[in-house]
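Note that one protein chain is taken out, while the other chains of the complex remain in position.
Moving on, here comes chain A:
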Amino acid sequence: MNSVAPSLGFRDLTLTALGAGLVVALGAAPPIPLGILPVPITLQTLGVMLAGLLLGPRRGATAMLVFVALVAIGLPVLAGGRGGFGILVGPTAGYLLGWMPAAMVVGILARHGERIGSSVARIACYIGACLFGGVIVIHACGVAWLSLVTGLDWGKAFFGTLLFVPGDVVKAVLAAIICRRIEIFMTLDRR
């Protein structure tokens, strides 16, 4: 086939599949319910940030696409053993669909960070990448979807999402530290 976009090689495809597997694996940790709010806190968003940081923008976003496809075909890969098309048509589907652009943004910003020599500055850059991609992009997608499909006021939808921000900030810091520790053992090829 004559693909305009350069196709991914086997190494990229395996990394993509295993990146999706990483997010599945992190879903094994039990979710923390947040009272009235319908979306629990899970470690899977840490996996989204790590996919962008470790695999790079293209492979990270593809890994998240694969993950969403796994959810769609009914595998219980979401935290709490959930899966199926029902998740993708619900009012909170935007948070899940936002994982694809989130991993891409984290990967793009992390690529800039890898040129920084100082370890502390590089971790700060990775934290910034995770905060922007893994927090702002995901929440923006989630709020936009919630507001558009349910007709909820943007302000109300935004208010609901604020409760998740402290947990996500902690996850962003964790993701940056994990990535830096892995970089000690191997050079990451972000593409």
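Quick notes on this one:
Note that a residue touches a chain if its C-beta (ideal position, glycine included) is under 8 Å from a C-beta of that chain, and two chains touch if they have at least 3 such contacts; residues count from 1.
By definition in this document, contacts and distances are computed from a predicted model.
Per its UniProt record, the hidden chain corresponds to "Energy-coupling factor transporter transmembrane protein EcfT" from the list "Cytochrome ubiquinol oxidase subunit I", "CRISPR-associated endoribonuclease Cas2", "Energy-coupling factor transporter transmembrane protein EcfT" or "HEAT repeat domain-containing protein".
Contact with the omitted chain, checked across A:I116, A:I136 or A:V149, is made by A:V149.
Set against the missing chain, the residues A:A25, A:A124 or A:L163 yield one that touches it, A:A25. Panel shows chain A; residues 1-22, 24-26, 28, 36-39, 43, 46, 50, 54, 62, 66-67, 69-70, 72-77, 80, 82-92, 146, 149-153, 156, 160, 174, 177-179, 181-182, 185-186, 188 of it touch the chain omitted from the view.
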